[in-house]
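Note that this complex is displayed minus one protein chain, with the remaining chains in position.
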Amino acid sequence: MAEAAPVVLEGVGKTYQGADRPSLAGVSLAIAPGAFFSILGPSGCGKTTLLRIIAGFEMPTEGRVLIDGRDVTGLPPRARDIAMVFQDYALYPHMTAADNITFGLRNRRVPRREIAVRLEATAATLGITHLLGKRPDRLSGGERQRVALGRAIVRRPRVFLLDEPLSNLDLKLRETMRIELGRLHRELGVTMVFVTHDQAEAMTLSTTLAVLDGGRLQQAGPPDTVYARPANRFVARFIGSPSMNLLAMVAGPDGLAAAGAPAAAVLAAPAGLVPGPVEVGIRPHHLRPAGPGTRGLAVRVELVEHLGRSNFLVCTPVDAPGLLAAGRALVAEVAADVAPEPGSALVLDAAPRDMALFDPASGQAIAAVGAAGEGA
Amino acid sequence: MSTQTDRMRFPGHAGGVSRREVLRRGAAFGAVAAAGGLLASPAVAQSRRIVVTTMPGPRWEGALRASAAAYMARTPGTEVEILVSPYAEHYQRIGTSLIEDSTAFDAHLFDPVLIGQSHPKLEPLTALFDSDPGWRDYYMNGVPYFYRGSWDWDGVPYSIVHDANCMMTWWRRDVFDALGLAEPASFETILANAEKLNAAKANAGFMTCAGRTQWFLGMTFTGMMHAYGGRWYEHDEMDAFGRIDPARGSGAVTLDAPAVVEAARMLKALSRIWNPASLNALEFENAEAFKNDISHQQVMWSGFMTLQNPAENPRFHDQLVSRDFPVGGASPDPARTGMKGGFGLAIPRASVNKEATFDFAKFVTSRENAETFIRAGGQPSNAELLNSWGEQPQYQVFRSIAQGVANGHHLAQFAEGPQLFQIITQHIGDLVTTDIAAEDACAAMKRDVETLFRRSGYL
Partner (left out) sequence: MLYPVVALLALLVAVPVIHVVVASLYRRNLFQVRPPRWVGLENYYYLVTSAKFEVAILRSMSFTVTALAVELALGIALAVWVHRMRRLPGMGLLRTVLAMPILVAPVVAAVMWRFMFQPDFGILNHFITGLGLPPVGWLSSPSIALLAIVLIDVWQWTPLVFLTVLAGLHAIPPQYFEAAELDAAGPWKQTLHVALPQVRRVIVIVALLRLIDLLRAFEIIVATTQGGPGDASYTFPVMIWETAFVAFEIGDAAAASVVLLVLVSVIVTLLVRAIARQGVVGRGQG
């Protein structure tokens, strides 16, 4: 296998011709060799654009792209030693699976014998040997996906680009292919850049996760860091399901009190927190029902969602109108046996170490507390 | 008044009212309206409208429109409408309206080819001719028998023949004089001249309308064939006017006779030296070739007369000479004659305006109207007019027409005549475009015509 190559983006920006605002702006990234690098973000945030800039199908309007230390910004895709798997596969309809897979090798004048060997190995890796003689229109969605992967793998590229490769598959197949992708990544050891809408995919597969919004990089780092220490309010809300609860609070000497309600502190504050307004992020599973009489967030249970393994409690705060942004509810994930009646009162508590803290004005994580993620 | 207005507004709903009546009412209504809404006077009520069909072009539409205007100015109370349609539609209109005994038309520009099939639906004109002995004598003496006879059937005239046309040879006097060439009085002379003209300037020697277009090739050849003394078939005689008497039949097809083969050989010889454009030329393109100093000797229809007009042909109009020989009728042997075309005005039996129409037709052919008719582009058929006008250099060709129409053949005048020309066109086309021998082309032509005649019951 060819050695994995690092990919580096330096201040990459892209404004499409005729567009009034950039689709990408100032994106700087270092993708380590052999990384499984996922790009997440809402629709239209520039994921595909970013991938196509790495591939060379789009020219950045500013910044540089380096693959393996070499500036490839001006190079055509074929000269970048990359492979790409397209969302709808783009298999050549009139060619058999084998011809689809080997088309690039033949064009690159790889000796015939070698093509045969590589085809065999690739087919074996993907378990599609029995499909090689078929044309795409005789293949199922998953089989096509494998052939498309085969077409990319067989070339032994140094960077592997995948734009939502699993989005056309049904749920079951998706899970299988997700595992398959992970295995492939481990076996091939190449750098993979993976665009997805699916957080579960991104979280499970990635070594590094990047979150994009509005063409700007919000955070990049290991998935658990991004999950636990979102770099800003956007990432906090975007990553995780249900979303992280964001509470407008005021830090005081004896803890955190709800903003706008100068009542007593209800939650313990992380150490070293500067007194004043602060936005506190707490994942639903970090909210625990507190014992009766203890300090905590007084809420009323509006709805209980039974998920089997756990329950989601959808709650509204009591006597703390400024705590949540308008229209939002507080969600707590609790054990399956905790199922209060809707309408009943409850007190929720969270440990300071499970809190993400944001500057209410800028929305950025407050770095004083723990590690707020890297590379942002 | 009011009912007339209503019907005018809804001509399509005026059940049973013919197009003619609608038009007439329209005219009456127009006249009444012009008179300021006064009661219709008897004169207006009797105002009549006659409808004459024609093909486009100065020679037909132009001459008839100018004549109609002059006639209406002279004869108040009669309106002449000239209805123009292109070649194929004109013939279709004649065919269908005669079959249906339509009263919508009072005269058709008539080709003698149609007389055989149509005469039962046409007005026999003998009585009308006799109603005006002065005009009748002028007409009968002026228009040669072998010409106007084409429009007769069993001695009864079915048209007033107002237009004459025949094929003739044209050449440039100045070029001929410069090269010392002989007047082209025979095909042999034409050939010899063409070679010398070609030597002096490529493609200048000879040109004709020989293309498949509207069977020109067939007509060119037929003219030559007759000039050499050939016949289509045994009973193809001068006074048969190209017709076949069904009782008598055609007699043997003679398209392989020596005279016919001789004509074919001559055409083949000419085709080797003629301007290649001949094989697909239209008349106007041949005219351009004369005007632009490209060709100097042509066999063409007399419709080329416009080339002697300084306005049409500013450079060479006074150098262009025309003679009816060798394809015209001035041959010393009346049987060895060329080809004629031409048109008359025929009145459908169903017309309700026969006298008025006849009066208009007389006017068209009259001395009084000659100047209007000719200046508008017409080619009269009356030898007296042709000869007198032919003294003007611009109408020199008229004298040639006068000679040309005195004798000679007309087109085939039986229903299958066009097919006869097609067959001739096809085989003479083979002759001039392939290596086939004249004898073989003529033999094949004969076979196909025999098949045609057998199918039609003539053989």
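For clarity, chains are labelled A and B in written order, and residue numbers in each chain start from 1.
In this section, a residue touches a chain if its C-beta (ideal position, glycine included) is under 8 Å from a C-beta of that chain, and two chains touch if they have at least 3 such contacts.
Note that the structure is predicted; figures quoted are calculated from it, not measured.
If you put the hidden chain back, the residue from A:95, A:173 or A:318 that touches it is A:95. Contact with the omitted chain, checked across B:51, B:66, B:80 or B:114, is made by B:114. Across A:18, A:76, A:272 or A:327, the single residue that touches the chain missing here is A:76. In the full complex, the hidden chain is touched by chain B at residues 88, 91-92, 95, 98-99, 113-114, 117-118, 120-121, 203, 211-215, 217, 275-281, 285, 288-289, 292, 294-295, 415-416, 418-419, 422, 426, 429-430, 432-434, 444, 448, 451, 455. On the side of chain A, the interface with the absent chain consists of residues 55, 57, 76-78, 82-84, 86-88, 90-95, 103-104, 107-108, 136-137, 151, using the contact rule stated above.
The working rule: only the chains that are shown with their structure count from here on.
Mean C-alpha position of chain A lies 91 Å from that of chain B.
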